[in-house]
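The chains shown are only part of the set, and none of them has been moved.
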């Protein structure tokens, strides 16, 4: 970190800061400007509180130099991490599609959707058994029964299951049914949960919090990674802004920004990031055009009867059309959509080429 | 709710919506405008998905009429709820002050601060044993040991304890040490945790999420209330905006807005809402001037050595000055600061008068 002293800082104050830097095991480089002294603290200061220095007499500002995450950074790993979701891997050249209802509502519903999205080309089934709902009066999910229905849908279709875990005490139970553990936006900084998932060896799909910066998303990933679980998939799902025309604002910039900062795969969830089914397909296309490694899409055969998120759910036939359009865009940017389950992977499925960003 | 049909909706589409409204147990009032039909759905529709209606053919917009919370609303309770924090009650005419360090760091530290803030006039001691930290490399709190030290500080000073609970599995343990269970901003929509705390009978201090609307804060309170715990204290602690001069933006409007919408007591946390100790006192004064029922303030004897949040912590002597200034402002708006612990309450401690807003 760099510590910028105030214009009128005394030599004694500078010396005091220097001593403090050294006491943290860091070495010091002093730089005397025209108006101010700048003190460079040299070494890995990720665990050192910057606040401490801000409060020392004579200090004007403290500027961090190192990014606060390490394992998630591109500097840690040159090659893109690929995470298995059933038969397919996300993070390679082939785009992966996850689709399904917001909530598991009934056996009939989840089986109908599972067959439909598999038919349309999805590579995994999403569906919530435990649902975080803003209102205590809204449908809260089927819980354990929902997990069983998801397992049944997997058995029937072969689709791996992506489902949300809401609390540490659910991790074990959900891990039995799920192929990928989803951490919802509201739990992105539920550090107890991140810790618990970091101790499993299940792939984790970490959604960006609705007011989390890209850096905070990477710090949340770092929690999981630093507890030993290296299979982390990031997901942009829209952020909260002043705009009310859509439920959230898709931060499309975050896609290439994340790809430049981290080796982890990056998905887009255009269902939540728009909140309105009419805009899901164009924003899905945009996500792939911007370099996302896959999409997670809400699909419901009868959105007007859905117990949650109906207004952002696509009907199966519209999802099939989305897949067609996304495939065309993926090819336009030098990628493919991963083949449907059961079909062989192309010989050379990843030539390492990727759109420059 | 009101369902506004599109300009060119057909009679069949209107009929279809009407049938759906009736099937939800609601009755219907039709209103034919110059350009559009508006369908009023009459009855308590809090558990009815608005999305369902948005998706019916011919529907343009769905406008909710009822507020989505009930138990938290002023319509539910005419009189202000007062919640006990040890000897004192928050939500009456007398302003309550909670103070202490961000984290419990050591026996010496917490005892020193506890005595100092009690001396200065605080009515409760705050301090984190379990700490949510953005970075996995930062100090994570002393955990169970921290709870014991808080209990010791209570025994030594008589100050009731306010401390954060991070996960459902901690609720029981923390409840033994704490007089008030704090739910942090990052957990405001951790519904499993809200549910668990709703089943205790401990006072809960619910902090607003950094991107939560006032309505979402009240919905989070509704989770706790609807599970039977009626002792909920709300806390504005700053929201996330584009402004970077301070750590958060104090939404001072939220104080009178909340007081107009709910009967629950409302605190302000100027330490987090500014993030810089220099601005804590003026914003504390502003909070009381705006009608807050109390304050929660970070105090540390050596902020430059604090393991967390040093830059927003007041030294004890500055906290004592804050208490003096806040007392003057409280009196200027027709209130008082509650007497220090041990001192008798004034004869008529609440005349029910309160600044109009």
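Note that the chains are named A and B in the order they appear, and that numbering of residues resets to 1 at the start of each chain.
Just so it is clear, a contact is a pair of C-beta atoms (placed from the backbone, for glycine too) under 8 Å apart; a residue touches a chain by one contact, two chains touch by 3 or more.
Keep in mind that what you see is a predicted model, and the values were worked out from it rather than measured.
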- If you could, jot down how many copies the complete complex is built from here, 2 of which are displayed. 4
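As a working rule, only the chains that are shown with their structure count from here on.
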- Message: Tell me the rotation angle, 0 to 180 degrees, that brings the C-alpha atoms of chain A onto chain B, to the nearest 5.
- Response: 180
- So, what's the distance in Å between the C-alpha centres of chain B and chain A? 28
- Which of the residues in chain B end up touching chain A in this complex? 46-47, 49, 51-56, 68-69, 132-140, 166-169, 186-187, 189-193, 209-211, 216, 219, 222-223, 226-227, 240, 277, 303-311
